[in-house]
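Removed: one protein chain of the complex. Kept in place: all other protein chains.
Each chain carries a letter (A and B) given by its place in the written order, and its residues are counted from 1.
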Amino acid sequence: MSAIQLQVLLQTIIQGFLLGGLYALLGIGMTLIMGVMKIINLAHGELMMVAMYIAFVLFSAFHIDPYLSVLVAAPALFLLGAAIQKFLIDPVLKVDSILPENQVILTVGIGMVLANVATMIFKSDYRQTPVDYATTAWYLTDLWKTSPIELSLSLPWTVSFVFAVLITAGLWFFLTKTDMGKSIRATSQDRDAALLMGVNVDRMRMITFGLGSALVGAAGCLFIPIYYIYPDIGGQFTLIAFVITILGGLGSTVGAIIGGLILGLFESLTATYLGMGWAPVGRFVIFVGALIFLPGGVASLLKAKKFK
Amino acid sequence: MIIGLLALLPLIGLSSYVMHILILVIMWSVIGMAWNLLSGYCGQVSFGHAAFFGTGAYTAGMLYSKFGISGWWGLPASIIVVTGFALVIGYICLRLRGPFFALATLSMGVILRITAENLVDFTGGDLGIMIRERTWVEKIWYYYIILAIACGTYLAVKVIIGSKLGYYFVAIREDQDAAESLGINTTFYKTIALCISAVLTGFAGAFYTNYMGYIDPKVVFALHDISIVAIMVVMVGGVATFWGPAVGAVIMVVLAEYIRSLPGLGTAHQTLFGVLLIVIIIFLPNGIVGDFPKLKRLFNMKGAAS
Partner (left out) sequence: MSFLELKHIYRFFGGLAAIKDVSFEVRQGEILGLIGPNGAGKTTLFNVVNGFYHPTRGEVLFKDQRISGLKPHQICKLGIARTFQVVRPLQRMSVLDNVVASAFLRARDKTEAAQFARDELQFTGLYDERDQISKGLPLGKRKRLEIARALATRPELLLLDESFAGLNPTELDESIGIIRKIKERGITIMIIEHHMKVIMAISDRIVVLNYGEKIAEGTPLEIRNNPLVVEAYLGDTQRA
């Protein structure tokens, strides 16, 4: 392999990794909601879109760095998510109807409203948050003067990745070490048992949806410095979150991380070697493929390994 | 009786615009009844019916653009083409349950749209297909054709639901495992439901091509404007009822037109649809026809209060 080919490959892999970290954050929010509440949230991407617009507005009007916006957007999304859960989703689950898929359809409706309201406020143009450091990067040749290849590590990408890792670690800590986190996991594994053990299941559901929304909100703030935003962007992020969730295994945070990394790598490789246009189709193919061939996701593979 | 009234309606001389609305209403009734068969009665909630609508539409369109024959041949031809697609889509998706089936069908619709956009030599890509020679100038003949399709669809649904198929579909919807244990080959019957539903939707698509004279992937394979509207038509009107889809079609089409005509509110129709969807799901999950007693009580209470 020539130096150039190696360079392209390594760069692609690095990029895929960085992207995967962000994707993982996107997926964790959804898998948490699916695992605990058994709810399919087709408005997941639209929630991220809301957070991105919050970051955009804060940046345009007050010059607040998007990374700081996480501190605003995440709590805001938490409240939004909890409200949605309490006032819209819970009533639907209690209603008796012929179609069991009502809850999915409900989230479609919510997504439509969010996307359309955003269109009315912001119009359909692509917006960005051009931060000063957008093009800053670290170069391998700065460190290793005689390197045969050049690799670059973009600053915003890296910062986003690091933040994503920190947030994921914080979440992991929360879920395993705190009482509330353990209650959430208990509710996810066996709702009735959790009820019997005194867990306030309704409150857990609200908190979980809020938490899932906050996570995706954080992901949005981390994404906007390196991407762009328009009102209908929610759809593709919802899809990405789904692919990761299914790939990783429903309800498994570890699975979501692995799934995110896999998808990130896959998209990066596809973009480099096949061209940008194929990305959406690739996602769908993985999605349907995972649904059919690996319904338990990576998590089921890990579980099987444990027993062998 | 209603059919008779509808048949006589155009003779009183309605404007072209009103005829257009009526035609749309009836077309959406067909799509709604078709979706209702698979999703309302058989319980397999499809989020990708645009796949069948678009396939039917393109069958008609491509017969014209590739073979130079009248797009109307698309109606019978679509039976074969759409069934073929339905079998493939069914093979992939029907093994999945509930929300996963919904997501998979959604994906199918999008995949077909992207495919139609990219196979430019085959489908004309984003430019779409335009039929230059309009079969008729007056709308009245289109009206009768779609009315005939709608009547046929209504009768077909009625006969199917009253037969062994109908029992099996509902049994599958209520509890697929129990149905399977009672000797019902659920895969086979779900596939039948899917194919019938797909073909009927394909008819609507083929009709659409001939009526509008122009199609492109973004229109006929649209997620929000076709697949989700199909769901809304039936959810608003009444799932698993005979007249629900028709009622829903009237409401949705009229509502869409009304909103479009209001100044300043033009682009907001998705928001209002979304809100309507949310309201219906929470308060009238079985639609207007399905939850009619509930609706009556709501209005009676209002009347009593005032």
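In this text, a contact is a pair of C-beta atoms (placed from the backbone, for glycine too) under 8 Å apart; a residue touches a chain by one contact, two chains touch by 3 or more.
Not measured: the values here are computed from a predicted model.
Student: Can you work out which residue in B:Ile89, B:Leu103 or B:Ile184 touches the chain that's missing from view?
Tutor: Of the candidates B:Ile89, B:Leu103 or B:Ile184, B:Ile184 is in touch with the missing chain.
Student: Just checking the interface: what residues of chain B touch the absent partner chain?
Tutor: 163-164, 167-168, 170-171, 174-175, 177-186
Here is the rule we go by: only the chains that are shown with their structure count from here on.
Student: Could you grab the centroid distance between chain A and chain B? Build each centroid from C-alpha atoms only and quote it in angstrom.
Tutor: A distance of 33 Å separates the two centres.
Student: Can you name the residues of chain B that touch chain A in the complex?
Tutor: Result: residues 39-40, 43, 45, 47, 92, 95-96, 98-100, 102-104, 107, 110-111, 114, 118, 173, 223-224, 228, 231, 235, 239-240, 267-268, 270-271, 273-278, 281-282, 285-286, 290 of chain B touch chain A.
Student: Touching chain B in the complex: which residues of chain A?
Tutor: Touch list, chain A to chain B: 40, 88, 91-92, 95-102, 104-106, 108-113, 115-117, 119-120, 235, 242, 277, 280-281, 284, 287-288, 291-292.
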